[in-house]
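Removed from the display is one protein chain of the complex; every other protein chain stays in position.
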Amino acid sequence: MATTNLFDFPPQPYTGEKARLTRAFDYLILVLALFLFIGAFHLHMALTVGDWDFWLDWKDRQWWPLVTPLMAITFPAAVQSVMWTHFRLPLGATLCVSCLLIGMWITRIFAYHYWNYFPINVVLPATLMPSALVLDMILMLSNSLTVTSILGGMSFALLFYPSNWPIFAMFHTSVEYGNAQLTIADVFGFQYIRTGMPEYLRLIERGTLRTYGQYATPLSAFCSALLCTLMYPLWWHLGKWFATIRYVKTI
Amino acid sequence: MFIHIKNYVANVFLALTCLLAAGPNNAYAHGEKALEPFIRMRTIQWYDVHLTQDKLKINEEVTITGKFHVAEDWPRSVPKPDMAYLNVAVPGPVFIRTERYLSGQPLMSSVALKLGGDYDFKIVLKARIPGRYHIHPFFNLHDAGAVMGPGQWVDVTGDPAAFTNSVKTISGETVDMESFGFANGVSWHVFWIVLGTAWLLWWVRRPLFIPRFKMLKSGHGDALITPLDKTIAKAILVAVPLFVFGAYAMTESQYPNAIPLQAALDQIEPLPPAVNAGKVNIKVIRTEYRVPVRAMNMVAQIHNYSDQPIRIGEFASANLRFINPSLGQSGKNEDDTLVAAKGLVIDDDSLIQPGETKTVSMAAADALWETEKLDGLFRDADSRMGGLLFLYDPSGRRYIASISTSVIPKFD
Partner (left out) sequence: MAVTTSGHLPAQAEHGQSQLPWYIRDLYKYLLAFAGLTAIYIGLRLYQGAYGVLAGLDSTEPAFQTYWMRLFHVELIFLALVYPALWGYLWLSRDHNLDEIAAKEELTRYFTLTMWISIYTFAVYWAGSYFAEQDNSWHQVAIRDTPFTANHIIVFYFCFPMYILLGGSAWLYARTRLPLYAKQISLPLTLAVLGPFMILVSVGFNEWGHTFWFREEFFAVPLHYGFVAGVWFSLAVGGILLQAVNRMIELLDKIEDMP
């Protein structure tokens, strides 16, 4: 079934009306999936990673790079298990992350900014797109759950912090404020009043003994990498289980 | 024609912006009555709270000053104030907080308060969004909620676009906080979203679900991934991590002195005692709340350890102030809706002489107990109340006592 042109599709099982019918079905499913994953994945992320993603002064070196990939690899793994296993579509992770970003950006602009006065730079979301792209590529090229769990899961976690550092590093510039050294992110937290998010709620690195000197982030990233290699197959199977085609007599 | 369309689009956009943004900001009060009465009465006991002005233009500052006593009889259901945050109740960042001090020291983070401690505070706010706001200082108490201080109305006028907020970094660079990092952040997001979308479109352009499923089932799954697909995937697999780590390395060299988020708890000691300072000792013997007349009747034994005769001037609890009208010293803000200017009646209002111990009956009576939802106290799991009693000597010097007592309801 060699293709004659690089951009040609492989021979298709349907032609004519049936091809148009199945294409119409594609579009319906795509619209369905778009809103489903914006709604579902965004809710999952908001309620498990939420605050780390909402606020600049939560994006620390210990928990943010650990929790975000760990919670974010869930839906991509589950969706890949359906999209790859049954359709050979290597886009589950990219689709989920794109939907997540759409949902987050809309809310940051129309809720935080327009309704509740926050400058958007205080609520800049993190990106998981490089992690998602690499996860999709590894699954496609390896066609292996084991390889994707190990290499994909690790890459997903390890790429998170370096992909986001170019966005957020500048907020970690130090400022002398109130007779203390703060980051610009901390100053945002101090200045822009949040009645329901007092500083003490932040689950951030408090500082502790470090075997590896000042290198806190790689430790968190590698810890997340390990956990993601376990989370990936767990959610792959969860996705597979949810995508059951069973009909039952009673519920 | 084009200009007309452009103007029309601009107008529609402006109208949409106005609609999506919060409407006219004539905000009412905000949730002061949310907490159980015993928390509002027996945790942070605020007094002497003042705002420097009630009319501001954008970029102008208002300073809130005040004092509070941390009640000794702290409710057992509320975790001890080892983690507290001095906040301001306004509808979000309509102001920015530029300075904050506790007991004269800058307070940048959360703080541990000491039971029985006396503190004063100062918060400087800079007007950012026009509107009419009711401003309160308040404490976020960990796992307990927002304990409000007294509030005051403030009007802010002017053009919000004129608001400026710049901060100087340690290296001397001036940063515009309203826009800092926005363009850079958006650029990175756009870059990655374009790449992600390109990958999605690469697949979406071809027949998807039913045909691919059928081909896979019929054993033609290999044809679904073309050699070109694989080549692109390999290129992305190599290029994305290389690019990510390249950009990371460049960022590291651009911000070599970036520091982690600062997480230290501020350590601030209380001021010398101002409440229960040893000059006056008050023991409340019995307290009844008479429901029909909305009166808190307290019988208290007062011992005057000072060298001056004293009289009771005011009882304050959960920001309600019951003033003894026969004294001129207190009740200055009689237009404050939470002040009962004649609310405190004392059966024997004569001076308590130095060294004298006297038992007096006081009635703090006003509908405010009900309207401020403090009368639900005796239906709570903890029906003890507390407050500050202000006494004055003839020279106007003030003696403050924090009292607490269980309350017995009377329904007749």
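Order as written gives the chain letters A and B; numbering starts at 1 within each chain.
As a convention for this text, a contact is a pair of C-beta atoms (placed from the backbone, for glycine too) under 8 Å apart; a residue touches a chain by one contact, two chains touch by 3 or more.
Computed from a predicted structure; not experimentally measured.
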| item | value |
| --- | --- |
| Shown chains that the omitted chain touches within the full complex | A, B |
| Residue among A:G50, A:P218 or A:P233 that touches the chain left out of view | A:G50 |
| Option from A:V67, A:M154 or A:A185 whose C-beta touches the chain left out | A:V67 |
| Hidden partner interface residues of chain B, rising order | 19-35, 89, 91-92, 131, 138, 140, 143-146, 148, 209-210, 213-214, 217, 373 |
| Residues belonging to chain A that touch the chain removed from view | 14-18, 20-22, 24-25, 28-29, 31-33, 35-36, 38-40, 42-44, 46-52, 54, 67, 75, 78-79, 82, 86, 103-104, 106-107, 110-112, 114-118, 193-198, 201, 203, 238-239, 242-251 |
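Criterion: only the chains that are shown with their structure count from here on.
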| item | value |
| --- | --- |
| Between chain A and chain B, centroid-to-centroid distance (C-alpha), Å | 32 |
| Touch list for chain B against partner chain A, complex | 17, 20-22, 83-85, 87-100, 105-110, 128-129, 138, 140, 142, 146, 165, 167-171, 173, 175, 177-182, 184-185, 188-189, 192-193, 195-197, 199-200, 203-204, 206-216, 218, 220-226, 228-230, 233-234, 236-237, 240-241, 243-245, 247-248, 250-252, 254-255, 257-265 |
| Complex interface listing, chain A residues touching chain B | 1, 3, 6-7, 9-14, 19, 22-23, 25-26, 29-30, 57-61, 86-91, 94-95, 97-98, 101, 105, 110, 114-121, 124-125, 127, 129-130, 132-134, 136-138, 140-141, 155, 159, 162-163, 165-188, 190-195, 198-200, 202, 204-207, 216 |
